[in-house]
Structures are given as structure tokens and as C-alpha cells.
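Shown here: the complex without one of its protein chains, the others still in place.
To keep things simple, chains are lettered A, B and C as they appear, and every chain counts its residues starting from 1.
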Amino acid sequence: MEDVVIRTLEKVELRNPVLIEGLPGVGNVGKLAADYLREQLKAKPLATIYSKFFPPQVYVNEDGIIRLVSNDLHYWKGPPSAPRDILVLGGDYQGISPEGQYEITQRVLDYCHGLGVREVFTLAGFAQGRVVDDPRVLGAATKPELVEAMKKFGVVFSRNDPGGGLIGASGLFLGLGRLFGIEGVCLMGETSGYFVDPRSAQAVLKVLAKILEVEVDFTALEAKAHEIDRIAQKIHEAEARTTEGAPPSGPTPREDLGYIG
Amino acid sequence: MEDVVIRTLEKVELRNPVLIEGLPGVGNVGKLAADYLREQLKAKPLATIYSKFFPPQVYVNEDGIIRLVSNDLHYWKGPPSAPRDILVLGGDYQGISPEGQYEITQRVLDYCHGLGVREVFTLAGFAQGRVVDDPRVLGAATKPELVEAMKKFGVVFSRNDPGGGLIGASGLFLGLGRLFGIEGVCLMGETSGYFVDPRSAQAVLKVLAKILEVEVDFTALEAKAHEIDRIAQKIHEAEARTTEGAPPSGPTPREDLGYIG
Amino acid sequence: MEDVVIRTLEKVELRNPVLIEGLPGVGNVGKLAADYLREQLKAKPLATIYSKFFPPQVYVNEDGIIRLVSNDLHYWKGPPSAPRDILVLGGDYQGISPEGQYEITQRVLDYCHGLGVREVFTLAGFAQGRVVDDPRVLGAATKPELVEAMKKFGVVFSRNDPGGGLIGASGLFLGLGRLFGIEGVCLMGETSGYFVDPRSAQAVLKVLAKILEVEVDFTALEAKAHEIDRIAQKIHEAEARTTEGAPPSGPTPREDLGYIG
Partner (left out) sequence: MEDVVIRTLEKVELRNPVLIEGLPGVGNVGKLAADYLREQLKAKPLATIYSKFFPPQVYVNEDGIIRLVSNDLHYWKGPPSAPRDILVLGGDYQGISPEGQYEITQRVLDYCHGLGVREVFTLAGFAQGRVVDDPRVLGAATKPELVEAMKKFGVVFSRNDPGGGLIGASGLFLGLGRLFGIEGVCLMGETSGYFVDPRSAQAVLKVLAKILEVEVDFTALEAKAHEIDRIAQKIHEAEARTTEGAPPSGPTPREDLGYIG
């Protein structure tokens, strides 16, 4: 089979489309933000991406129906007042080998370039290794003009972060994008790196919504963040009791913090 | 060499053939069931599948003759009263890398599609992590009509199982099958996951035989199940004695429980 | 680059050539035997095999000259009285991945088939996990006629050995060979599996020389075997002294037993 198979679900003409990438990763920040944007925009399915560089796995939904793991492109055609149309890339996995990362990214970029994409925003989490109460949004870009433009939206370009660079799809879409003449920005929400972080995703998406000039209702994402806070608090309390010698009063719902976006 | 080499042993015309897949996996349930079906039907060799994604290994039989590891397709032409012909896929291994899994599955599906296959049943074990006395048969399917049809045969579609989806050939034949227009069902026999489980295979095959409208004599499979019970019982007793401080009265035949289907 | 590059060093016409394979493996038995046969026959270089499935490594000889790791084919044109010409395959490594094993074996078989090879003998060690004083030569073959023919040369075909089959080049040259219409035999010298074993290689080569109707002077190989015996004896004595509480009387030359064929 082809290394990467892209199935187009609908033929569309897009107006100066911008690509938003958010795949699973640190704190699932990028995926949470991209999925939430897609839902808020009510973006429509455009294409499904299968690859032998994903795990050989199907998911089973509640009705017993299987679905092969994939990445997916959705599109949003804005009103005449919107500056441009939007493509959102999400999915179950990043490529599971370095070669797979390159192959999938290259094919998706090629496909999106064919749809007219000349700019990409990649969304990611930046692990600080400590609890982050008020996550900043860090940036990296393909050219100085974009750095300057992003600073106006509050994006922080730090001398030291990210020190070792970006590993995975969020970096590669920028790095390989340049070979296609696609410029771009990576927006990284600070996060602890220990669990899924809707609050960090919200910080990223707030910045992105301003950049894209779209309106996003954050109610549901805030609820999700509160729920995670509540669970983290319970764990904290249970651990405090354990440390004091008292048995925990029930099963700690740690598994609810798992990476199930 | 080609990644996957399919050698046709006999040219046959098949009538609306259905593909049954049973390769090594959890409890060897799928392989036990598919091999037993093949033997009961006296299905004939149709094609041998070699691949560089299998281990670089040959088996040696009792006469000293080698055989390269492979997967194999057998066919059964039913009597005029039978609703359709049957293809059975079995073998020594699944592909040993994710890419290999995709490549082999895709090639076999392509080949079977060429033979007229439009429906596939994949057989597998579902590890419960505990002894299962009366194994249920769980299901997953490619479309709601198949879910409804399977329920009539006693297949259980559970809200929670399998939670993380299906990994390996049994899932992939369904997931990739849909790209070929092949619909299908995975039948999973509950099993402990600790040893080969003919009883679970029997449960799966009983359901499948009803679906396929073929008669299967389960005597030999039941004997195999009793033998495993007997060995498990011996181990249990030996362990009980060891725990009590008495030395075990002989070598425990634990190796007989090994994954040698 | 091509996955496997075969550089022909000399164009030769061979008379009904038989291929002898002996690459590094258990006890280095196959490599020791094949290399010794090549030296005894004064076989000439025919082709060099490079591959990206070997390690990215060069060796440096005593004069400071590098050599890229490779496999190598040598040929021997027998006198008119000899039943046929001989090709010997040796080298530094087997392919380091399963795919690599398949690719290299397939390419070498294809090349040798083009030279007229229709029969192959693969040489290997069979690890018994205990000291073997008088190594038997075990066999496996592609067809019953060869099993019968080999028994006359004292090759043992055991009901139980090798139980799990053959892994690596010695098995694959037989298994893939059949796809080229090349029949063959694997000759396995029993060995402990703990160090390089010239004695086992000698046992294998004695059988092979009779089969091929060539004369081999075993003096140098016997000397090598005696040296290994002497070193093993020293280690044994040193360990005995250590066990008795006395310090060993000098550095144990265990490293001399290393896999440097």
C-alpha cells in the first residue's frame, strides 16, 4: 500500500486557507485546542489520512462500530467578512517512527499546498515540569515578520525556551513547510507535562482565535479545565491523607487524568 | 524482493466467498478456531503468503523437512445448499512490525477482493485477566446492520469492551477492509490471556458455524480443552503443595501450556 | 542506494555449481567451516556484497587500510574429476534486521541462481547449552530425497532438534531458496553455544567434504580447536582455584574466547 493514503471526502474550493495542526502530544494541549476549534467552528470533514506509520489499530465506539486510526482534515468556510477559510488537522496519533513523522507530514503538507495553504499554525504543549497556574503561550516561527506579528497577540518568544527545539509534528510542519513555501508559527501552551491540560489549550486557543479573527465560546473548555482541577485536588487531598497515615477514603480517580483526549 | 509474496497454488472460482481470519494472538483463540474450522471443512490449499515482515525463520517437521514461515489461504466450496464458499486465512505469525501488519493485511485483502470476497470475519481472543469459565463472544463490526445481525447469534456488543480498541490483524482486516469495500465482524472469545484457550476458541467457532451455516464436530476441540484443564489443574495442585511446604511430586508440565498452537 | 549491492569481481562460467553458506552465528560454527573450506580450496573472489542492512562500519587492517563490512562469494573450479564447481558465501555479518535478512538472502540467491546454482548447503551451529565432547551433525533439508541422501553421510535427523526451527541465514537460504527452485540442506554442528567452536566446525566440514567429494586437510582447524580447549581448561582451573578461596594466578584469558572468528 502507499505509505500514506489520503481519502478526499468532499471537493471544496477554499479562500486563502490557513492550516491549524493539533495532534496528540505534551499535555494533549495541541489536540485539545484543535479539536475544540473544529467543534466550535462546526468545521466539516474534508479528508481522512491513513498510514502504515500509525499503529495497526482500530477503535470501537459505543455501538460496536470500528474505525481505523487516522488523522483528519476538516474545513471551515468563513463568512464574507472572515479574512480567510480554515483547515483543521487532528487525529489519533502522530507517526510512530521518525521516518513516519516525515512521510506523513510531507504528504499532508503537499495535499494542503494543493488546496492553497500558504500558512500553518501548529499547536502544542510546552512541558515545564511544574504546576503552571497561568500558562503563557510561547512561540516559534519560520520568519522574523511572523515573530513580530505574534508578539502583538501576546505570544512570548523566550531566549531559552524551548531549549532543545521542537520534536514531532508541531515542529516538522514548520520545518518541512518551508520546503513547500509554507510559512508558519508554533503556539505552545505552558503546561506541567503531567496530565491533559485544557487550561493550557484554552490559553493557546484564545491567542489563535484573535489571530484568525474567529469567535470561540470557551464555556465547555473551561468546564473541562475545572473538572481536571477538581480531580487533581482530590488526588492531592488523598495523597495528603496517605502521608498523614490515614487510609485514602476511596479510589483515587487518577485514571481520569489519562491521555484520553 | 517484494514486501509480500503471494503464491497461488490452485486457480479456483468461488461463489460469493467469505474470508475467515484467525492468526496467532491472545490465547491463540483466533488461530485455534480458524485452524479447527479449516480441518473440519477439509478446506484445500489456495495460496501461500511469504513476507519479509515475518521473522527470518523456517520450521523443521518430524521428517527433517523445512518450511518457511508463512500465512496460508485455504478454500472450501460448499454444496449447492450452502449459502456461499469460504476462505480461511491462518499462519505462523502476524507481521512483526506495524508497517508489516499494514502491508500484509493490505496485500491479502487485495488478493481476496480479487477472488470476490466482500465480507470478512476475524477471530480473536479478548483477555480478561482472570479465569473465564463460560466465555462470552464479544463483537465489533464495520456497520450497524452487522451489529444487529450478530446480536441474533448471541454476540455481545459491550459498551466498554474492548476499551482501547483492537490491535493487530483482527482489527486491521476490518479497518483496511472498508477501504476495499469489504464489510466485516470481529468475533472475540473471552479468555484469561494466560494460556492457549481451546474453550474460548470453541465458543467463537460455535457462533461462527451458525453464521456460516456449516456443521462443525467439536469433539476434538473439546478434548483439547479438557487436556488444558487437566494440565492447569495439575499446576494448581503442584503450586498448592509447594505453598504448603511439600516438594512438588514431579516436573510440572507448565511448558505444555506454551503458545504452540 | 540499492538495498543490496553485489559487485562482480570476475566473470566466470561454473559447472553445475553448489552454494555453501557459512555466516556468523551460534558458536561461529558455520563461518569457521565455510572460511576454512574456502582457504583449503584456495577459492577465488567472485563477488562482494554490500548492504545498508549491514552495520555502518568499516574494519581497519594492520596496515591501516579500511574495508567496508560485506559478505563475499568465492568460487572453486574443480578438476575434471570433480563432480561440480563450488561457491562459498562468507562474511562479517548477517543482515541486522528481519527485513534485511530477507532482502540480502533473496538477492544473493537470485545472483547465484543466475550463475547456475540449483543446490545449497548452509552451515550452522546448534546450541545445546552444555559442553559437547563429540559433536554430532544435525540436518534439515528441503525434500525427503535429500534427507535420505544425507543420512548416508552420518547426518542426524532428530525428531526434536531443532525444535523451534532455524532462525537466520542458514534457514532462510533454504526457505527462500525453494522459491527459486534451489533445493538444499542445513548442516548443524552441535556446540555448547558459549564460545567459538572449531571442533564443531570440523565435524560439519568433515561431512560436507565427503558430500562434495573434496579433500580437506584439517591440521590447522584441529590446532585451533586444541587452542580453544587449552584456554577453556585454563579458565576452568582458574575458576576452580577461585572457588577454593585461592586468588587466580593471573589474568584469565577469557576474552580470547570472544566471537572474533
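We adopt the following convention: a residue touches a chain if its C-beta (ideal position, glycine included) is under 8 Å from a C-beta of that chain, and two chains touch if they have at least 3 such contacts.
The model shown is predicted, which means the values in this text are computed figures rather than measured ones.
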Worksheet item: Which chains here would be touched by the one that got left out?
Response: A, C
Discussion item. In the whole complex, not just what's shown, which of A:141, A:182, A:205 or A:238 touches the removed chain?
Written reply: A:141
Discussion item. With the missing chain put back, one of A:45, A:98 or A:154 would touch it. Which one?
Written reply: A:98
Fill in: Contact with the hidden chain (one of C:82, C:96 or C:149)
C:96
Worksheet item: Pick from A:5, A:82, A:167 or A:228: which residue touches the chain that isn't shown?
Response: A:167
Practice prompt. Spell out, residue by residue, where the missing chain touches subunit C.
Written response: 1, 5, 7, 50-60, 62-69, 96
Discussion item. Need a quick check: the contact residues on subunit A for the chain that isn't drawn.
Written reply: 95, 98-99, 101-103, 105-107, 139-144, 147, 157, 159, 162, 165-169, 171-172, 174-176, 178-179, 186
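In the analysis below, only the chains that are shown with their structure count from here on.
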Worksheet, complete the sentence: For the C-alpha superposition of subunit B onto subunit C, the rotation angle in degrees, rounded to the nearest 5, equals 90
Discussion item. Counting residue numbers used by both copies over all numbers at the interface, does the subunit A-subunit B contact come out same (over half shared) or different (under half)?
Written reply: different
Worksheet item: Quick one: most central chain, C-alpha centroids?
Response: B
Discussion item. Between subunit A and subunit C, what distance separates the C-alpha centroids? Give it in angstrom.
Written reply: 54
Item to complete: Return the distance between the CA-based centres of subunit B and subunit C, expressed in whole Å.
Response: 38
Discussion item. Using Cα averages as centroids, what's the distance between subunit A and subunit B in whole Å?
Written reply: 38
Item to complete: For subunit B, jot down the residues that touch at least 2 other chains.
Response: none
